[in-house]
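Missing here is one protein chain; the remaining ones are kept as they sit in the complex.
Letters are used for the chains, namely A and B, taken in the order the chains are written, and counting of residues starts over at 1 for each.
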Amino acid sequence: MPFFFYAFAAIAVIGAICLICFRNPVNSAISMVASFLGLAALFIGLNAYFVGIIQILVYAGAIMVLFLFIIMLLDLKAVERRQRANPLFLLGGIVIPLIFIIQLCAILPQVPNQDSEPLALKEAAKDFYDKDRKPGEQSEIHQSLEKGSLPDVHLVGLTMFGHKGDNSTIKTPGYNFPLQIIGVLLLVATVGVVALSLKKRDSLPENSEH
Amino acid sequence: MASLQEYLFISGLLFAIGLAGVLVRRNIIVIFMCLELMLSSANLTLVAFSRFNTGTSGLPDYNGQVLVFFIITVAAAEVAVGLAIIVALYRARQTVNVEDLTSMKG
Partner (left out) sequence: MLELLGWLLLLLPLFSAAVIQLWLKEMPGTAVSMSILSVVTTFLITLILLAGEDTSAAINWASAGSFHIEIGLLIDNLSKGMMLVVTGVGMLVHLFSLGYMKDDAAKARYFGGLSIFMFSMTGIVLASNFVMMFIFWELVGFSSYLLIGHWFQKDSAAEAAKKAFLVNRIGDFGFMIGILMLWGLFGTFAFAEMADGARALGPDSSTVTGIAVLLVFCGAAGKSAQFPLHVWLPDAMEGPTPVSALIHAATMVAAGVYMLFRLQVSAGALLFEGFAGTTIMWIGGITSLLAALMATQQDDIKRVLAYSTLSQLGYMVMAVGLAGDHGGEAGMFHLYTHAWFKALLFLGAGAVIYACHHEQDIWKMGGLLGRMKKTAITFAIGTGALMAICPLSGFWSKEQILEAAHHETPALFWLAIVVAALTPFYMTRLFIVAFLGQGRSRGAKEAREAPGIMLYPLFALAAMSIIAGFPSIAGKLSPAFHHPEHAFNPTNPIFLISLAALVTGIAAGVLLYRGRDSDPLADNPVFRIFRNKFHLDELYLVLVRCCQDAVAAVIHFFDEFLIGELIVGGLARSATGLGNIFRRLQSGNLQGYAILFGAGIILVIYLTVFVR
């Protein structure tokens, strides 16, 4: 396991470094995909399958395409300048993250350095056992856990939408309301993007023939 | 399996690299990518804490993962709006170089 961790962590970090080092933004975007893929792998290594898949789908998929599309649309290669960055900014850009990492290293030893045990799925299954049902008709979660696999999506869903039953250890009111708000946010973002992208003819008379 | 410390370190490292990118790069799209990287590194922290904070049942704390879900959603919306703004900006100024965008100079 540590091998996979180090491998994917290396992919993520190298991808990130490439992201800031490539001069061509297209290369940067590709590096970011690599970095995000590594990150997704780390998520999966943490038994967070659902989040990992979402990471791949949303970031490596949708957002990346969006970035590439915009880069292509604006044809930025010609725009990028050859001149060096302001040395003061370069210095600040290196020193500040360095100090940040030093601070992180200083504080990390205070975190309990535990190696995670493999999840005890069979024991957890007991918490999802419904006494009112026959053994063959138990919930998906219970059945999966009995079989020794983590029903990650079900558990995320359970947490997100809440659980009213009395036979489970996970009893949350759920995140229904924030979920609605997020929906509205997405809608507003959609409308906003459309509004921003509309070409105002009178404000740009030189582009009006396009 | 790796320890919590290692995950947090990787997360911090990614965050620092993202920060460095924001501070050093002058292409606003790349700056934007670095911002996304910083957001994702925060997600890694959340997921790691979720995994290592096993409850009484021995399962990960899924509240953290729900939060990550929300962050990804908001980030998606943010990317869409942000890129739209960049396009509008480019239309107006014909540049994506932040050194040319100094109209807020006092």
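As a working rule, a contact is a pair of C-beta atoms (placed from the backbone, for glycine too) under 8 Å apart; a residue touches a chain by one contact, two chains touch by 3 or more.
Because the structure is predicted, anything quoted here is derived from the model rather than measured.
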Contact with the hidden chain, among A:Phe4, A:Phe100, A:Tyr129 or A:Phe161, goes to A:Phe100
Checked against the full complex, the residue among B:Ala2, B:Leu19 or B:Leu59 that touches the missing chain is B:Leu19
Out of A:Phe22, A:Tyr49, A:Phe89 or A:Phe161, only one touches the absent chain, namely A:Phe89
The missing chain sits against subunit A at residues 86, 89, 92-93, 96-97, 99-100, 103, 106-107
Residue list for subunit B contacting the dropped chain reads 19, 22-24, 26, 98-99, 101-106
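The rule is simple: only the chains that are shown with their structure count from here on.
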Per the C-alpha centroid definition, the whole-Å distance linking subunit A and subunit B comes out as 9
So, in the complex, the side of subunit B touching subunit A is made of residues 1-10, 12-27, 29-30, 32-34, 36-37, 40-41, 43-44, 47-48, 50-52, 54-60, 62-63, 65-66, 68-70, 72-81, 83-88, 90-91, 95-97, 99
Subunit A contacts subunit B in the complex at 1-2, 5-6, 9, 12-13, 16-17, 19-20, 25, 28-29, 32, 35-36, 39, 42-43, 45-48, 50-51, 54-55, 58-59, 62-63, 66-67, 70-71, 73-74, 76, 79-81, 85-86, 89-90, 92-94, 96-98, 100-101, 104-105, 108-109, 111-116, 118-121, 123-124, 127, 150, 155-156, 158-160, 169-170, 172, 175, 178, 182, 185-186, 188-190, 192-193, 196-197, 199, 204, 207
